[in-house]
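All protein chains of the complex are present and in place, except for one that has been dropped.
Labels run A, B and C following the written order; every chain starts at residue 1.
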Amino acid sequence: MSSWGNGVKISIFGESHGGGIGVVIDGLPSGEHIDRDALLLQMARRAPGKDKAATPRSEADQPEILSGLLNDTTTGAPLCAVIRNTNTRSQDYGNVLSCPRPSHADYTGFVRYKGFNDIRGGGHFSGRLTAPLVFAGAVARQILLRKGIRIAAHICSVGNITDKRFDPANIPDALMERLSSAVFGLIDVGQEKPMRELIEDCRLHCDSIGGTIECAVTGVPAGVGSPMFDGIENVFSSVLFGIPAVKGVEFGDGFDGTLLRGSQHNDAFYYDGDTVRTKTNRHGGILGGISSGMPIVFRTAIKATPSIAQEQNTVDLQTKTNTVLSVNGRHDPCVVVRAVPVVESAAAVAMLNLLKDVNML
Amino acid sequence: MSSWGNGVKISIFGESHGGGIGVVIDGLPSGEHIDRDALLLQMARRAPGKDKAATPRSEADQPEILSGLLNDTTTGAPLCAVIRNTNTRSQDYGNVLSCPRPSHADYTGFVRYKGFNDIRGGGHFSGRLTAPLVFAGAVARQILLRKGIRIAAHICSVGNITDKRFDPANIPDALMERLSSAVFGLIDVGQEKPMRELIEDCRLHCDSIGGTIECAVTGVPAGVGSPMFDGIENVFSSVLFGIPAVKGVEFGDGFDGTLLRGSQHNDAFYYDGDTVRTKTNRHGGILGGISSGMPIVFRTAIKATPSIAQEQNTVDLQTKTNTVLSVNGRHDPCVVVRAVPVVESAAAVAMLNLLKDVNML
Amino acid sequence: MSSWGNGVKISIFGESHGGGIGVVIDGLPSGEHIDRDALLLQMARRAPGKDKAATPRSEADQPEILSGLLNDTTTGAPLCAVIRNTNTRSQDYGNVLSCPRPSHADYTGFVRYKGFNDIRGGGHFSGRLTAPLVFAGAVARQILLRKGIRIAAHICSVGNITDKRFDPANIPDALMERLSSAVFGLIDVGQEKPMRELIEDCRLHCDSIGGTIECAVTGVPAGVGSPMFDGIENVFSSVLFGIPAVKGVEFGDGFDGTLLRGSQHNDAFYYDGDTVRTKTNRHGGILGGISSGMPIVFRTAIKATPSIAQEQNTVDLQTKTNTVLSVNGRHDPCVVVRAVPVVESAAAVAMLNLLKDVNML
Partner (left out) sequence: MSSWGNGVKISIFGESHGGGIGVVIDGLPSGEHIDRDALLLQMARRAPGKDKAATPRSEADQPEILSGLLNDTTTGAPLCAVIRNTNTRSQDYGNVLSCPRPSHADYTGFVRYKGFNDIRGGGHFSGRLTAPLVFAGAVARQILLRKGIRIAAHICSVGNITDKRFDPANIPDALMERLSSAVFGLIDVGQEKPMRELIEDCRLHCDSIGGTIECAVTGVPAGVGSPMFDGIENVFSSVLFGIPAVKGVEFGDGFDGTLLRGSQHNDAFYYDGDTVRTKTNRHGGILGGISSGMPIVFRTAIKATPSIAQEQNTVDLQTKTNTVLSVNGRHDPCVVVRAVPVVESAAAVAMLNLLKDVNML
C-alpha cells in the first residue's frame, strides 16, 4: 500500500494524470515551526527540468497545505498537502493498456488491478508520486534538524562515473548543508561534467542510464532503533524500496564489505572525551539495528529509466501477440539526479519514526 | 521490535542464555498439514556444527510445538514453538557489560536498554535467534510449496570466492529442490572446496570472513505485491534486515545493474504460449513492487562475524577508558553457510504475507 | 491517530476552520463502480441543516475526488476525497484558548498538543470531521451491497423517547433500504414527532440531549472475523469510538442481556434448509468475534452535545482562575439524528476490513 509508518504515518495518494497527488502525515508532534520556503526548496530539487533553473518555485508543483498547520506551526492534527496535476487531459483514454513498456510497472499493475488501474503516465506508479514523499521528507527534516540531525545525499555514481564517497567516520556539517540543498549533489563537484556528458549521450541515443545514491544521516545519538524487524536497516529499506527504480540498498560497507575479514571490517571503539566513537565506520552507524552514534551511511541502486524512445520488444495484451513498442514523450534519461532529495526524504520520514519509537520525538 | 507482519504475524522471543527461544506465528490458514521431519531438516541446516553431521536431528534444537497444530495440521490458532536453551548456566553474570565487542550489538544494545539487556551470549541479539525464524520459514515454505512456490538460496560468495549465479530467467525445479535442502548450498559444487579452505584459513588466523547469499523464489504468479511501501522489495527487505549481519539487499541486477543503459537493462516481454514472460530477468521478477511471474531473485550481503579471537581495541564502559579485548569461546568464522536457510526462511515468511495481501492465502 | 485499518486503511485529515477536510482510502479493490449520486446522498444525510431540505446536494459539502477513481470505477490506488471548508475566516484567532468548554475536547486537546492545536470550531475534534468518514463509508457500502451486505441504522432513542428496536432475527431488506437513505431514520415513524418535540424543547432551553443509535448489518455470511483482538466487536468498536460523542457500544442484547440466565440468553441453532440459523439473535450475529450468519446488531450511546448556550462553570487557562462561559454560535441540540449515517459508515469501513481479512474482498 501507499501508507507507511507507525508513530508517524504517511499516506500518499494520487495518479499522474488524475486530479492531484498528495500526502497525509499523521502523528507529527505539535508546535513544530515549518518554513515554507525550505519546503519549496526541497520540492524544487525533485521537480522535473529544474536543475538549472533560477527560481526554486514552480507554480505547477506548489503544494497546498489543507490541514495540520496553523501560523506555519504544526497543530498535531494530520497534515495534508495536495499538489494539483496540471497535465490532466479531458479526453478519456478508455484506459486500454495494450502494450506494456518493458521493465515498467505497466504489466504488473495491469495484472494486480485487473486492468482497472489508471495507466495514463504510469498512474499511481509514476515517478511523480515521489513529490508527496519529498514534501513529507521536507517537513520531517526541519523537525530533525532542530534535534541536530542532518540528512544529505549525493550522486554516488551515474553509470560508471563515480563521485567520491563520504568518509563515514567524519562527515562535516558544512558538507551536509551544501548537499542537502544541491540540485546536482556531488562531493567532488568536478564529476558533474563527465556525469552530465554521459547523461546527454544517453539522451541523444534515446537511451537512459542508472546510478547510485549515497546518503548520510548525522547527529543521531546512540541507542535509536530496535532489534530484529524494527532496526534502522529494516525501517529505512522499507521506505527506500517505495521509491520507483530502487533495486538495492546497502548500509555501511555493504556488499563490498563482504570481501573483508572480521579483523579488517570491525570498527574499534574508543573514547573521544566522554563519547564512545569508532575510528572507522564500516558498520554505517548501525549495530544490531541500533544507532551507534556514528553517521548512518547507506547507498541505493537506481536502475536506468525503463521508458526509452528506442523500439523494444513487448506483447500486445489485447491481441495476445508479440509486438514492438516505441515509447513516446520526453523522458528523463537519468532519474538519479532528481532521486537524491527523494532518498533523503525517505530517510527523513524513516528517522522520524525511529525517534518516536524511542520517545525522542 | 521482534514482531513482524500483518496478515501473518510472527513474534520471536528469547535470549541466548535464557530459558528458551521461540516464535508465535499468528494468522496461518487452517487445514495445512505440517511435516515435522521437513521442519527439523530446515532447523538442522541452520544448527551449529551440523554441516557434516549424518543426522538432521539435534535434540538440543528440537522445537516443541505448544499450540496451533492438531494432528499435524494447522488449526488456524496461533502456532507457538519453543526451543529450550541448554547452555543456560545458573551463576549470575551480574549482567555487567564492561567491554563491548567491536562491530557487535553489545554497545548499542547497552545504550538502547540502559544496561538492562541480557548480554550473555549476545542475548536477544544472538544469531541463535535465527532458529525461530527458520522454524517459521519451514512452516511457511510447506504451505507455499503446495501453491507451487519454491524458495532456495545458495552461497553466492565467501570473501572473493564466488559461486555461479542463478540464471534468473530459467531456474529449474530440480536445482531449487537440491538447494533447499543443502547444508553447503552451491550451484557450482566445485566451489565448496576453495570456500571451505578460505573459511579454514580464517579460523586458523582467529579471523572471520563475510559473503553473499543469493535466493530465488519461483512459482509466484504475476500480480503479487502492492505499490510503494508494500512492494515485494519492501516486504522482503524488512524481514531480511532482521537477520544479524545482513548489511545489504539487492533485487534482480541490483547494484551491478546501475551500470547498464535502459536498452541493456530492460527485459523484453513475450508470449510463451498464453503466458507473458520476459526473455531476460534483470528486474528480478519484480516491477513496481509487484511480481511479474518471473522468478524473484535477490542477494544479501553478510558481513564477517564480528566475534574474533584476535585482540581488538575497544572501550571499558565502566572505567570509561580505552582498552583491549580478546573474545573467548568458539565462534563461527563464516556465518554465511548457516545463514542460507535463514535467508530462505525470511523470504518464505515475507511471501506468506504478500500472498495474504492479494487473497491468495 | 486519525488513521485506521489494515487491509483497507482510511486516513482522515482536516480541521474545522482550516483549508479543507478529507480522507484517503487505501487498499480498495479495483474495478468497483462508485455511484456519485449515492455518495452525495449519504453525505447529505450527515450535513447540517439538511434534514428537511429538498435537495440532496450541498455545494459546500461536495467532495472532490482527487485520485483512485477513473470512469467512476476504483483503480486500486488510494482514493482521496477533499471537502473544502467555506467558513474559513482570514483573521488570525491567535489560537489562544482561554476557557475550555465543559465536556468538550478543548481542554484535553490543549494539554495533548501543548496549546498548538487549532481550536477554531473544535479543530480536528470537530464533528465536521465525520464528513470524511461518511464519505469513506459511502464508498464502502456500495462495495458491500454488491456482496449482499446491507447496513442501516435508526435513531433508537432521543433522551427517553424510544423507537422500536430491530427484531434481530429477522430484518427485512426493505426496512434496511428505507433506513439507509432516511434523514430521520426510525423503525416506528410515529416516534419522529415526539422526538422532534423533545429536541425543540432542548433548543428552546439552550440545552441539548443525548440518545442511542441502533445499527444492523445484514447479509454477512458466517465465518467473518477472527478470535480475540480482531473480532467483529473489537474492529467495529475501534472505529465507532472514533465518532465524537460516542460513549458506549453494545452488541446483541448487550447490557440488558446481562440480566438474563444462560438458558434465556442462549440462541438455539436450527437448520433452515441447508443454512444454520438461530431462532433468536441475542448474540447480535457474533460468537467468539466471528459472524454467525445472523444479522449483526449493535447500539451506540451518544452523549448530549456539550456545546450549549447556557452559562457554565469552567476555568480560564490563561489566568488560572475559575470563571463562567457562554458558548456562542448555533449548535445542534441533538447530534443523534445526523450521527445515524456516521455510525453506518463506521460499520461499513469496519466491515470492509473484516471481509479483507478472510479473503472475501
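The criterion applied here is as follows: a contact is a pair of C-beta atoms (placed from the backbone, for glycine too) under 8 Å apart; a residue touches a chain by one contact, two chains touch by 3 or more.
Remember, predicted model here, so these are calculated numbers, not experimental data.
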Checklist outcome for this item: Shown chains in contact with the undisplayed one are A, B, C
Item to check | subunit A residues touching the omitted chain (full complex) | outcome: 6, 77, 227, 359, 361
Next on the checklist: Considering the whole complex, not just the chains shown, which residues of subunit C touch the missing one?
Outcome noted: 1-4, 12, 100, 102-105, 107-109, 111-112, 124-125, 129, 157, 159-160, 202, 205, 207-212, 222-231, 233-235, 237-239, 241-242, 244, 246-255, 257-271, 274, 276, 278-279, 282-284, 286-292, 299, 301-308, 310, 312-315, 317, 320-322, 358
Item to check | Residues of subunit B in contact with the chain not shown | outcome: 1-3, 9, 11-15, 18-22, 24, 26-27, 30-31, 64-68, 70-71, 73-80, 82, 92, 95, 112-118, 123-124
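Just so we're on the same page, only the chains that are shown with their structure count from here on.
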Next on the checklist: From the centre of subunit B, which other chain's Cα mean sits the farthest off?
Outcome noted: C
Checklist outcome for this item: Expressed in whole Å, how far the mean CA point of subunit A lies from that of subunit B is 27
Checklist outcome for this item: Contacts with two or more other chains occur in subunit B at residues 227
